[in-house]
Structures are given as structure tokens and as C-alpha cells.
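Single-structure report; data block below.
Only one protein chain is missing from this complex, and each of the others stays in its spot.
Right after this comes chain A.
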Amino acid sequence: MIARSPHRTDTEVAFRTRGVTKVYQMGEVQVHALRGIDLELYKGEFVVLLGPSGSGKSTLLNILGGLDVPTSGTVNYEDHDLSTFREAVLTRYRREHVGFVFQFYNLIPSLTARENVALVTEIATNPMPPDEALALVNLSDRLDHFPAQLSGGEQQRVAIARAIAKRPDVLLCDEPTGALDISTGIVVLEALARVNRDLGTTTAVITHNVAIAGMADRVIRLSDGRIADIEINSSRQSPAELSW
């Protein structure tokens, strides 16, 4: 049990989206990835996004992370307008506020674990030392290993360390355990939970795995580009308690 209030409606809003749609033009066909999303995410909360494949989870996360822009509607992070098309603005937003974790770890193979983290700390304003970030994910003994010398779970934890080292305000994870086995997945989720708890980072995690929903403050279900349902967990489970 994590003794924190799941109810966050009283606290500050981090993200606010209004009428967000995303339409992909595929030749003759229009693909409606998002069909009008109105959503608030609160500071410090841990959100899990669930939904069938193709329901628009990644699209939404990418828009929240400033990797993509909506076709219509508005997206705000605090006072940043994320519906802008200005590349430089989005880059700055990513650089200053966001940490990403992906299914495929996207580490730089030519850099050691420490250097992969340093990549971010070198351009951040108030980073933690790379060693400290790696310690947070229990990788203090793998600092000078290259990705090729690390297991999948270790690589994903390096990716998390890299995402959190700049003390981001938000941490966005797209199926972080998708390529991992159960026990490794738990280690990775524990790292995420710990960062959320210790640093108060607003965290959104996409998953296929319904069990993971138990560790969230809120569970948002998407279906066909719409929010189907938002569920508030009265209590958060720790990853080890989850039943896969």
C-alpha cells in the first residue's frame, strides 16, 4: 500500500486537453486516431492508459509529450501551448519538462549507461548526476556498460534513468514493459513508481496489461479515439503486489 491520496482533483492541473482530434491522411482514407479528447492530468499523479491496440493511446501520449500536434483542439501543459506547430517551442518543452520511456529502449549503443544518461543531464537546467539517476533504478554496478552488455530489463532501466535524470515534470512511458518478461517488468515498474513517489513526477504509462492499472492513481480507458471511462483507484498497489 502506498499511503497517498488518490484524489487529486483538488491539486494543480498539469495537462489540460480540450476537443483534441488527430486525423491521419492515408492516401484516400482518413484515419481518425483521436476523436475529441477532453482530459486533465494532475501534478504528481500516476496515470495508466489502457485500451485496445489502435485506440489512440500512443497518439495521445505523443501529443502530451510534444512529439506530435493535434489536428484540432487545444493542449496545454501549465502555460505551454502544445498545439503549436513551432518545432523549436516543442523541442524546448521536451527538453525542459518531459521524460520519455519507450517499448524499444532507444539507447545509444555507442554510449555507456552513464553516458546515455549524461546525454540528457548535459542539456538540462537542474539535472541530478547520472550516477544518482542510475542508482534510483538500481544500476549502480552497471555504469560503464555499453547497451550491448546489458539485459533487456537493464536497458529499459537505463532508459528510465535517462528519462528522469533531468528531474522532469512529466514522465511518459509507452508500453515500457512490452518487451520484457514478468519479473523484469516488475523491476522496471518499481523504478517508475519510485520516481513518481520520490520526485513527484507526473507519470503516464501506456500498457496492454490490465494488471498494471492497480498501481495507478487513475486509469483512463481509450476506445476508438475516445475516452471510454476514467477509474479512480482508492488505493495504489505496489508493482510486486500486482497479479499479472
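The criterion applied here is as follows: a residue touches a chain if its C-beta (ideal position, glycine included) is under 8 Å from a C-beta of that chain, and two chains touch if they have at least 3 such contacts; residues count from 1.
The criterion applied here is as follows: contacts and distances are computed from a predicted model.
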Undisplayed chain, where the name is taken from the UniProt record, one of "Probable tRNA sulfurtransferase", "Cytochrome P450", "Two-component system chemotaxis response regulator CheY" or "ABC transporter permease": "ABC transporter permease"
Candidates A:12, A:87, A:181 or A:241 - the one touching the absent chain: A:87
Touching the absent chain when the full complex is considered, from A:12, A:38, A:81 or A:122: A:122
Residues belonging to chain A that touch the chain removed from view: 58, 62, 65, 67-68, 87-88, 91-92, 94-96, 98, 100, 102, 104, 106-111, 115, 118-120, 122-124, 146-149, 162
